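With one protein chain held back, the other chains of the complex are shown just where they sit.
Going by the order they are written in, the chains are A, B and C; count residues from 1 in each one.
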Amino acid sequence: MTLTVGIIGAGRIGKLHVDNLRVIPQIRIKSVSDVATDHLEPWAKEKQIDVLTTDYHELLNDPEIQAVFICSPTNTHATIIKEAAQAGKHIFCEKPVSFSVAETEEALTVVENAGVKLQVGFNRRFDPNFRKIRTLVKEGEIGTPHILRITSRDPQPPSLAYIKSSGGLFMDMTIHDFDMARYVMGSEVVEVSAYGAVLVDPAIGEAGDIDTAIITLKFANGALGVIDNSRSAAYGYDQRLEIFGDKGAAQVDNNRATTVEVSTNDHVKKEKPLYFFLERYTQAYIEEVTEFASACLGNQEVSCSGFDGLQAERIAKAAQQSLETGAPVQLTQAAATVVN
Amino acid sequence: MTLTVGIIGAGRIGKLHVDNLRVIPQIRIKSVSDVATDHLEPWAKEKQIDVLTTDYHELLNDPEIQAVFICSPTNTHATIIKEAAQAGKHIFCEKPVSFSVAETEEALTVVENAGVKLQVGFNRRFDPNFRKIRTLVKEGEIGTPHILRITSRDPQPPSLAYIKSSGGLFMDMTIHDFDMARYVMGSEVVEVSAYGAVLVDPAIGEAGDIDTAIITLKFANGALGVIDNSRSAAYGYDQRLEIFGDKGAAQVDNNRATTVEVSTNDHVKKEKPLYFFLERYTQAYIEEVTEFASACLGNQEVSCSGFDGLQAERIAKAAQQSLETGAPVQLTQAAATVVN
Amino acid sequence: MTLTVGIIGAGRIGKLHVDNLRVIPQIRIKSVSDVATDHLEPWAKEKQIDVLTTDYHELLNDPEIQAVFICSPTNTHATIIKEAAQAGKHIFCEKPVSFSVAETEEALTVVENAGVKLQVGFNRRFDPNFRKIRTLVKEGEIGTPHILRITSRDPQPPSLAYIKSSGGLFMDMTIHDFDMARYVMGSEVVEVSAYGAVLVDPAIGEAGDIDTAIITLKFANGALGVIDNSRSAAYGYDQRLEIFGDKGAAQVDNNRATTVEVSTNDHVKKEKPLYFFLERYTQAYIEEVTEFASACLGNQEVSCSGFDGLQAERIAKAAQQSLETGAPVQLTQAAATVVN
Partner (left out) sequence: MTLTVGIIGAGRIGKLHVDNLRVIPQIRIKSVSDVATDHLEPWAKEKQIDVLTTDYHELLNDPEIQAVFICSPTNTHATIIKEAAQAGKHIFCEKPVSFSVAETEEALTVVENAGVKLQVGFNRRFDPNFRKIRTLVKEGEIGTPHILRITSRDPQPPSLAYIKSSGGLFMDMTIHDFDMARYVMGSEVVEVSAYGAVLVDPAIGEAGDIDTAIITLKFANGALGVIDNSRSAAYGYDQRLEIFGDKGAAQVDNNRATTVEVSTNDHVKKEKPLYFFLERYTQAYIEEVTEFASACLGNQEVSCSGFDGLQAERIAKAAQQSLETGAPVQLTQAAATVVN
């Protein structure tokens, strides 16, 4: 059984998905669209892609294509999701679904009515470390969760151009941590309080964003959580998490390229964390598309749904509001239950 | 050169100081006072203490005694400090100085006018791990600090009786972390925002206190900080800290009884953290009294002053106010500089 | 540029190479031979292999095939190497090259005269951990090497049938460690002294082999080394190494599936080492065939030559002799220099 797919948007992440999809035997990548395609021709040929087009509607209108990967800029996501759903395609969409909760809700309604699958690209859920934590929590290994701590720091800030169109730190970067918080806690966030600062680069502040943040969370189950973010960690990509409950705590440390430790007259030295998300989440990116393919072919639930995308956006919006008002913000969404 | 001292209050911590002071060659413990002394006689004899009295004024009136250790209940601290200062005694006072910022300020004024030394018992400053962190920060090893994270969890809650007279979690337990935050950051806290919950024991909530908390801090230097607390960690006393700056990060892990690691068919296992403060801070308790003795005898500055005690109290009060109002609280103290 | 290859022997390791070779774009696997092929037909079809035969000469006679992978039983290696070399094929041969130093020497002579490449399957050289150690040693990070320690323990013994035809612990298992010793030390072994015991399973002893060993090595550069082996480690595959020199030491620890650490009332627990060689050396197996392909296509030196295979065999033979005589054994080979 084969799933024929099309890729909408062939930037860094689109190309990454192509590479990962190509090693899944059940997948055939038929078409790729991008706003410009001239420079993509050698790449598309090498990757044995049949159709390269500047119009993604060509993919949506192709009856052979069963699923699309939306890897275009965020401001195009909601529209394409709706069109793809109406065309009956299953959808894998990069995060965030949109910059507007209302737009996302509208898109999700269309998806639901169309009866297609929608998976959102929160790749970290598919990392073996965080998966293991989620399993341990579900199995009661740490008892009832009380405190969640997430540290999430990038090795260096993106370009100012990127930052300006990113939707802000919370929508662009912390949104992964908001999703992770819901995922490992298995409970919704009901209140958020955000502290932000511009400590890495004043230009980021001039662009209206922050580069350093601490966000406190209250969960529906009564537990508390905290996320700390920085756009620039000298030692590399810092992705750690700890969940603490009445029977104990479970924590994830960073991954390193090797276990080598060198003892000298100065220090005992080990390797820095893996440099960035491409290195740290190599396996997770493969897993997420593999599971998406399985879900489409086997008609199963996806592990990370449009609703998960919506909830993370709501928290990001609330955090932004808290940052601006200096006060905690309640999340008044319907009492949804995290299922995983 | 010998420092003759008296101990006011012979509870657990008073007795601990006696044991530590007895191995310092420059110290002579002459007198101990407590509200009741009958049960203390065998102990005092074993420890070769000359005078055992129910009236601490006896110590203050003894011209031989040069310094007193105030280890009585917190609500007696301010009064005794003032009396001791007026009697010309150097003072080592357990934390917190008092439950009232105004009372503490008044006591500090008396101390200042009397020209005696006052050291507050923030023992963790004298732990070799945290000392090393402070040194690394001062030496610029991590560059300009951006984020501070402190995890501070007790192995089990104190008695309800204790909790009721403790001044609350922030004044009783987090006050150590507030002091640690100022100490390693080398900058004052200018805003605090507190989240609290009752997750360990409902009886703690009925007593008007919380047992779980996350407190966010803004520092005068622009950095952000977060402290998480629990009254009950299944695996023992959890005392970790990380400070992150533009050149890197430095972190302190828990201490363990041994380095032994056992690999079996199930897991690779190492020892839990040391059980509680007596085990973890054994050396720090010795260091703090040794340094106090040196400061008194050598007429040097103490490493942890009355002002440090006052500032930690101010933060604790602000945290309490934030918890009650649900809003961040600014600290409007005069622009004092942390010096260490 | 494409390298067309054939696989001789489709057991576990032959199939593993097929999977790894299939993801290398420059490789085309044309043919596979095995003593029996009926059961392999579905597999060969799935793997898109054109030719499946019971006669490996068919591969050697196929002018399209440029290189062969010899994955048949050890007692067939030398003969096939000679035939393949005479047929002008490049050769990747599993370890050991043969059970006889003389046979191996003879095969190497034929290879040399034929001017084809021969790489021996010492996969551990391609593990990123051990590679890093080798690099650190070459760069002088630990100074002049003095002591090498290798721990190499399997999670469980192979079948008795396997053991009986394995050539013994030193030739079958320790041979990897002998190669590793030469590789990281960059110097030849000049003396070996072996201690062995039957502690895991008496049946292994009855089969004439040992299951536990400590082997001491003297290197041409004056350094000392020690290898310890067990056929059964309750906690999984144990592959550690330390090299100690006058400026410091570098060590490799085991790899684990995740970095998760769980703290409970009992212990702090982390994951066991990865179970066995397929898990631990996944990446190394890919690297070794990728480098072999590059060496063939680019006409470069292989990283692990027939001479390396020969030297490891010589040490294994000497260790066996030492075990039997109870005395150290000198290695009197020509003063070859390890080059890597």
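The criterion applied here is as follows: contacts are C-beta pairs under 8 Å (C-beta built on N, C-alpha and C of every residue); 3 or more make two chains touch, one makes a residue touch a chain.
On a predicted model such as this, the values are computed, not experimentally measured, just so you know.
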Sole contact to the chain not displayed, among C:T104, C:N129, C:S166 or C:S230: C:S230
Option from B:D253, B:E301 or B:E324 whose C-beta touches the chain left out: B:D253
For subunit C, residues in touch with the removed chain: 143-144, 146-147, 149, 151, 153, 193, 195, 197, 199-200, 212-214, 216, 218, 222-226, 228, 230, 232-235, 238, 244, 246-249, 326-328
Contacts of subunit A with the absent chain, listed as residue ranges: 234-235, 263-273
Residues belonging to subunit B that touch the chain removed from view: 23, 128-129, 132-133, 136, 141-142, 247-255, 257-265
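Everything that follows uses one rule, which is that only the chains that are shown with their structure count from here on.
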Centre-most chain, if every chain is reduced to its averaged C-alpha atoms: A
Pair of chains joined by the greatest number of C-beta pairs in contact: A-B
Between subunit B and subunit A, distance of the C-alpha-averaged centres to the nearest whole Å: 42
Whole-Å gap separating subunit A and subunit C, where each centre is the average of the chain's CA atoms: 40
Residue numbers of subunit B (touch at least two other chains): 234-235
